[in-house]
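A single protein chain has been removed from this complex, and every other one stays in its place.
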């Protein structure tokens, strides 16, 4: 579908919003460059959305939240799309049920491509008209960050779809393989503690989500953090030591989950524990690469087995905030975690790192007004905060204060493990 | 996908097996002529298979049962297809699970088209080599009858897929509409009774399935049969008379089913009871056309409400066997039941007619040898026999002794109602 | 609970209806003689009802169908019981949901015992008043046959409840053990064939259920029937020969069922295949006793493995109707199948015999009028006819024309296997 050959990811501070809009929008198409029309349709489980749905939903977001309220005489592309491509904004109106997204063979990929063009043209026209309006700029920036999130989901979702196919097709057969490296030393490094300010101030200098605010004080106990992520090889030791058979290592919900679902290894490992399904098809397991696609339960059990624990959100953020956002992120084009180079901390990229903090509002949290208030706040229950982005996160989308969140049984995202200890 | 413009259905007694093979195989492609690649992928419920799966499965049937044992040096198109496209022949080997057929975006439609050509060429080559072998001719004829069955399923399945889409797309937007006719009189006509021979003798003169044999004697009580099918308008009266609210009309399983699934009308009727979803999209309900897409439970309850009953298999067969196989069948291209013309009995075509007979082996029944013995026999439990073919059955596939069968809760096929009474 | 020491089962042709009423009613209590109050409460699966519920439901049947319409000034024991103890008579009114019968700790066993006495006294009073009324006599006889059916269910249900308890308690710790006998020869014996009359004429000479009528003609093909039931030892050979692993032996639904539910042996056998749970607790498996607690699927697969088939209803009935109703029935007090003595046909008692006939209305069948029409007719779909009664059936309740019926996956009843073959 995508034909663009140039490298589409490239952030520049001086980039205009129009340029950025075009860059982010076209990079979404670039991600689909190896897919056939049939691939855009399938939903392999309720958490997964069809590729086609992602392409349309992010477009609807611009149409509904940016164009309809702001562009005079804007004509919606097709009325039914408000029903089909609303994800979870109840205050906007009723919507197609999430688990049934895979029932829709229509609209076709071609129609959705037309939809994207229709909306893109209108947004660019709007930017030409009112590009200086800061509220509009915020909405467009929100839409682009939203699209960044769905770029990541699009890849993790189609990876899941392909993993369910006995033919084991590759999402990107030409993806470069991550570098092979010897095992980097793992140490526990002292963290920042005491009364600390965390979170983002949301003063508008740069984009943050509402859930990162307000900046606030928290008391952090002395602790140490793992110097890099846990590797496949280390996780293999946990398995071989009977980790999945030892109830005392597990949270009660975790023990129930691994037994009910018959889990005994990370999501995409093969039965022989020597290969894993990747964006490039099934590949030999790199024992020095970070383990990925483990649930919170597995991360927590591994940490207990290792006589350690998972870090809190604050511990992670305090370690990350002085470091530049760099690492194995989407632009590296591996879309697969990579072994740490010597002294590489891996705080950004590779895998989202499970924290021991449940995803909750910061003291004094206020969601956005109106329907956009449904963006983040209503998920603040029963999910765990994860930090740092993954190998399919866009670099300019990630920062130290960024909070993502998943249910403790989620595994289809690139989710991995960093250890912590009380000092 | 299909490009053929000529009329592909046309049976001639003198047609060679090669010609018939090419005609039936190409007619399958003809059925898909309005579909887009995305449409071939979706499975809307476990009973439904993706269009793509039908195209490949019938081809695998020829490859596995005809080519592999008979064509020297035949090279299978792709080994994995034996796993992906085996439907239910356990003795052949393990297979992809039925409810997961919709997870497969690959092989693509293009690859499956290539697969069909590969197999078609090989079968034609085999026919050129050994066309006189009666056992081979039987296997190919079985394969073609099998393909006929899947042509029907392909259409009912894609109709179901499209019915789940809020956009309500048409499978065939150019399908001609059935003729509008005034209501034909409904009478009860005396049937044939006494000790009668029914079933097919299977002497090889013409193709029959094993489940139609052996021909055998049965004692038939005096009875009368409805002169035509029950119409939408008559079914509407049943609804308006509170038919779905009156437990005494229903079998126990039926009452449980309609309450659990919230059924109050035929599958494809709209809530206002004035339109139904058809192959040509949503259309005004033709009150004089036969009611379709009702379960056995609904057919049985309607009959009780009408102070009648459903016919037995034998009663139906004795009425049908002197009549030519003609009616609103697939070649009419309506793919939708049509109102009866004056004195038109509608025994063939329009809708499969629910009988009160459970699908069971005839006395002395012997299934085919080997894996093909799994074709029919293993379904002889908990299903009801249906007779007469429907508006999507190929004419040369249907006959008086033909038995199809569905679970009593099935509705996605063209299933309708003829009444009977004790004389 | 019951303390009666006398033998309560004993039928005499000259017995008055009052005497018979008292005998049947008291025999129900006799069955519960070893139970504690806690035992009367539990429902181990939706098919099973608590003992207490059986005791009350059969009483409600007399109250609702006999007393309320016939005894002037009769005062119902408690209004709510019409809701709690109606089983499935929708036309009588709404009812407590079947799967929730085990949620009711109240009314207590004591209250239900009071209820029984209240109704018994009223029925005896009514009999004294109007004992000559044939319609009333029919209703009471229906109520007693209904109670006979629930006596059997009461025992099979509490057996199931106790089987779910790791303590494996005995329903009747003092039950005598069936006699140990050497294996009786198994032969195939010619059956009656040709055009035959089967069913009951229902002329009122003796009680029959509506589903046994009308007597009618049917054409029976030449066949032979097994001279006795299939034994545990024979079934063991089927298992050891890989019967549960060979898909070709099974109906499609059967194969799905045994795999989904992980069935590899009869319901109450232990894993070592050398003991079974009985009314008297776990006992060594008697290899010469009839196999029991197998589903239709298992009976059918066994027959196919044995190169035979199951008999039809008519074949069974024609063999049984010349023989006296005698065998290992409830009065023997074993409540467990017993090895056949030399030349013992075992047609009556031991186990209900699966037939290959689906449970369907006979030609010209008319259900009883009113709510009692719901007794049998509405179950005539998707179930299989079984014949001959079991080791927990009362002798005077069983006859050659008697039809019971179960879904093909039922196993908690005493259900077993007799073979047949085409002649």
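Order of writing sets the labels: A, B and C. Residues in every chain begin at 1.
Operating definition for what follows: a contact is a pair of C-beta atoms (placed from the backbone, for glycine too) under 8 Å apart; a residue touches a chain by one contact, two chains touch by 3 or more.
Quick caveat: nothing in here was measured; it's all calculated off a predicted structure.
One chain is not displayed; in the complete assembly it touches the shown chains A, C. The chain that is not drawn here is touched, among residues C:72, C:166 or C:324, by C:166. Residue-wise, the contact with the chain that is not shown comes from C:40, picked out of C:21, C:40, C:235 or C:302.
Counting the whole complex, the residues of subunit A in touch with the unshown chain are 88, 90-91, 195, 216-219, 221, 247-248, 250-255, 296-297, 300, 356-358, 360-361, 363-364, 373-374, 378-382, 408, 422. Listed here are the subunit C residues that touch the chain not shown: 36-42, 44, 52, 80, 83-84, 96, 100, 102-109, 161-162, 164-167, 169.
The rule is short, and it goes like this: only the chains that are shown with their structure count from here on.
With steps allowed only between chains in touch, the distance from subunit A over to subunit C comes to 2.
The centroid of the Cα atoms in subunit A and the matching centroid in subunit C are 60 Å apart. Distance between subunit B and subunit C, defined via averaged C-alpha coordinates, is recorded as 39 Å. Annotation for subunit B: no residues touch 2 or more other chains.
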